[in-house]
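With one protein chain held back, the other chains of the complex are shown just where they sit.
Chain lettering (A, B and C) follows the sequence in which the chains are written, and residue indices restart at 1 in each chain.
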Amino acid sequence: MIIVMTSNASDEAIARVSAEIERMGSRPHLSRGKFRTVIGAMGEEGKIDESHIASLDGVEKVMPIMKPYKLASREFHEEDSVVMVGGGKTPQVPIGGSHAACIAGPCAVENEQMLRRIAGHVRDGGATILRGGVYKPRTSPYSFQGLGLQALKWMRETGDDLGMPICVEVMDTRQVADMEPFVDMFQIGARNMQNFDLLREVGKTTKPVLLKRGLAATVKDWLLSAEYVLSQGNKGVVLCERGIKTFEDSIRYTMDISSIPVARQWSHLPIIVDPSHAAGKRDLVGSLALAGMAAGAHGIIVEVHYNPAEAQCDGPQALLPEMFNELMGQLRQIAAVTKKEFAEIGEAVSA
Amino acid sequence: MIIVMTSNASDEAIARVSAEIERMGSRPHLSRGKFRTVIGAMGEEGKIDESHIASLDGVEKVMPIMKPYKLASREFHEEDSVVMVGGGKTPQVPIGGSHAACIAGPCAVENEQMLRRIAGHVRDGGATILRGGVYKPRTSPYSFQGLGLQALKWMRETGDDLGMPICVEVMDTRQVADMEPFVDMFQIGARNMQNFDLLREVGKTTKPVLLKRGLAATVKDWLLSAEYVLSQGNKGVVLCERGIKTFEDSIRYTMDISSIPVARQWSHLPIIVDPSHAAGKRDLVGSLALAGMAAGAHGIIVEVHYNPAEAQCDGPQALLPEMFNELMGQLRQIAAVTKKEFAEIGEAVSA
Amino acid sequence: MIIVMTSNASDEAIARVSAEIERMGSRPHLSRGKFRTVIGAMGEEGKIDESHIASLDGVEKVMPIMKPYKLASREFHEEDSVVMVGGGKTPQVPIGGSHAACIAGPCAVENEQMLRRIAGHVRDGGATILRGGVYKPRTSPYSFQGLGLQALKWMRETGDDLGMPICVEVMDTRQVADMEPFVDMFQIGARNMQNFDLLREVGKTTKPVLLKRGLAATVKDWLLSAEYVLSQGNKGVVLCERGIKTFEDSIRYTMDISSIPVARQWSHLPIIVDPSHAAGKRDLVGSLALAGMAAGAHGIIVEVHYNPAEAQCDGPQALLPEMFNELMGQLRQIAAVTKKEFAEIGEAVSA
Partner (left out) sequence: MIIVMTSNASDEAIARVSAEIERMGSRPHLSRGKFRTVIGAMGEEGKIDESHIASLDGVEKVMPIMKPYKLASREFHEEDSVVMVGGGKTPQVPIGGSHAACIAGPCAVENEQMLRRIAGHVRDGGATILRGGVYKPRTSPYSFQGLGLQALKWMRETGDDLGMPICVEVMDTRQVADMEPFVDMFQIGARNMQNFDLLREVGKTTKPVLLKRGLAATVKDWLLSAEYVLSQGNKGVVLCERGIKTFEDSIRYTMDISSIPVARQWSHLPIIVDPSHAAGKRDLVGSLALAGMAAGAHGIIVEVHYNPAEAQCDGPQALLPEMFNELMGQLRQIAAVTKKEFAEIGEAVSA
């Protein structure tokens, strides 16, 4: 940790900071420049309370050197993590390292029939994990909020029948225990990325977690949220870039493509992209998906509907089945360039 | 609602949109320009599913005319709302209209003694509501997370003894029932502004809610979150501007001062500012507080500590008691310019 | 144009707006809803002064339907434009449609020898246009500002000798006439994207213009700046996405990948990406370049240096020659997926 003192910091102030660093078990290192004194705190950074030091008289700023997360860091775990999703009645699907995966399905489960129809479409197109919302976070209290546990059961049965593990969003700590027996992967939505109680709760389960990036979260914030899950013992975190809030208004959210190489440098966790929520419109989804894979992602999560005009949720961004098929073909080619591979169609099912 | 068709939209596509609008109980109004057709949907906008219309062939964009919230809107309730906080063993403190209030106290309750000492300071300086965190949302899982229910009881007792209603943050739906008997006002933090289950849960209580603005939330998003609380029957929502995420890195968050006049135009709800979390550093807190009042806010919420270097949370942004006193004097003068009034020191206590 | 009146707009206010629309040569179309009146202005939108209408009493907001640019719009020119760069002693290099191009070279020209060495490297790797700064926009007045006209002459001679057209940044209206005889393509930097006098001045020349996106510019703003150039008669505008300013601090600028499909929908102009300035660090450049091509760009502009530690400008972001070669190989594969083609190595030279 580097502590920069103000240009007029007194000797007493400098001595006080040094003493506090020693009290916390580290060694202070003074460098007196012409205009300022800089103090380095050597030792284990985690033991020094940055906020406390920053409160002391004469301190201009405190700059941490170490990353504030540990279990999520590439330094802690050098190799890419591979997260396994599913098992039991479905095959296990790997995400991470050289394994790319496509998670697809409807935005929300509206009834059993539409779910089965869309699930069939996406499996035939090459998806190996089925998505579908049963609790929906909606900005308006007057919008469709999802069908709850009944829809979750349809998801489970459809996934089992088609050999696809299922990924379902959880919104409330009270839902975790009810959902755990049914899901293969919990999804944490962007708006809950810093719902710390929820992160802890899914961290206590044995199911992997798809952690979407918050709309105003830096990559560092995101990895700290992953750390919440990991710190409870759950090692199965998959990051998901889905766009951030910027001034650009020609698209719903700005997909931050650079977060993919940055997160991969800083962390061993797999990372996928969600082009549907970033785009908000189906004719932009394909370009974002291709860009995400080209930037090094381990796959995508995408919404598909055979009749978007009837979807109860986010219809404008759902791909038609034929668009999905074409996109998967292109994604396979791009994955080859970045040395990743999607499972062959039907491969997961027969595993 | 205005529907703009693409320049090459077919007559069939136009007819289909018109038919859908009629099916939803509204009247379509066609305007054929040289380059495009525009369709107005007259009637009750709430009945038309914007997303459905946007999914139809040939639709370029859908522009709503009405605000998407109702109970929170100035049109629904023309006069400024005045929210009453407290009662029982404490006086009732009004926020809204011409009533400004100062909510102050420590960031987190660390022990009973420090709480009582700071509470005494802020009451003497002019605060009428006591704040203090017992569950703390921390970006790192390794930071101090709060003392929980024990600290809440100290808050209650201190508030009762000093005649100050208490405002405490709630983070998890499972805490609401436990906290309700003790608190006078629930605080919803910025990171939970779109934790919709939590909004609904506090909306079912009888205690007013201080709703902080999310870091990436527009004023419209924020009022939609207020609508979640209001739609459950709880009329006591007070908005709190605490800064948004921007590219500027000289301060923790950018306080969006314009949200105050905008929210007051669009909504009847009271609005206060939180200069402490926006600033992150105590020497910027005063300027932001004064700016907020000058822009038309109904008060502030601010963190105070007699020894910030010992605070377990956010010490660098805590005001010293003498800074707080001076600030309150300036705030009273500014309130007079914008036709608002803070309670006199001691006034609330003797009520 | 759609004019939304406030909920309490008087009949006089509505009549006044209608009269003004008629005075400007369009027909007003009234739609009276339960809560508001909406007025459509049919006819040629360009003739209506939006700002004037927005100033009238009772107007809540004015929503344009048409795009504010014309010559840059896809509606004006349906087919992709192909911009030809070079000629005379060099081959002509096409950008746009199915033609992708790589513009490469040093950030700044430091001396003739380094320029020739780097130019040789990038030509051998597959670049067909040579870049090199002779006037440098630097945030600090104390940084290296470029060598001016002498360096421009080296660029011209090197380009001619190697058969590569040259692309050079212009910063000041007073430089345009001096530079025009030497350059094959003017570059307008991000910080000058709304330097309207400069846009007009290069618009009067016969050389194509590489127009970088401003750091705070929406795609709409950017196309309006292109319109400034086009409106002077110069049809050779190539757009260049180079990242926007956001809250994310793990990278210099956030490359907005979605601007590529959006700009291609709205406009016929070619668009390339500049991964070097977005990334700021060489180990992120490749991922951004690949993502840009995958999203549909017509090529890249990239900085290369054989000894970045000695570069006088932006050394940390310069690719080493071997990194550049490897990247070009990957870009060719991705271009094939999005149906574009880079010239073969040496192809342009022999043209």
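We take it that a residue touches a chain if its C-beta (ideal position, glycine included) is under 8 Å from a C-beta of that chain, and two chains touch if they have at least 3 such contacts.
Remember, it's a predicted structure, so these values are computed and weren't measured experimentally.
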Task = May I ask which residue of B:Gln175, B:Ser259 or B:Gln317 touches the chain that does not appear here?
result = B:Ser259
Remark   = The one of C:Lys34, C:His52 or C:Lys339 in touch with the missing chain is C:His52
Note = Note that chain B touches the chain not displayed via residues 216, 218-220, 244, 246-251, 254-262, 265, 278-279, 283-284, 287-288, 290-296, 330, 333-334, 336-338
Inquiry  = Residue by residue, what part of chain A touches the chain that was omitted?
reply    = 2, 4, 7, 29, 31-36, 38, 40, 42-45, 63, 65-66, 75, 245-247, 249
Task = Could you please point out the chain C residues that touch the chain left off the display?
result = 46, 51-52, 54-56, 68-69, 137-142, 171-174, 191-192, 194-198, 200, 214-216, 221, 224-225, 227-228, 231, 244-245, 308-311, 313-316, 318
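By our rule, only the chains that are shown with their structure count from here on.
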Query = Draw the chains as dots and join the ones that touch; what shape do you get: line, ring, star, complete or other?
reply = complete
Inquiry  = Using only alpha carbons, which chain's centroid is the nearest to the whole structure's centroid?
reply    = A
Request  = Calculate how many whole Å lie between the centre of chain A and the centre of chain C, each centre taken as the average of the chain's C-alpha atoms.
outcome  = 32
Query = Could you state the distance in Å from the CA-based centre of chain B to that of chain C?
reply = 40
Request  = Specify, in ascending order, the residues of chain C that touch 2 or more different other chains.
outcome  = 246-247, 249
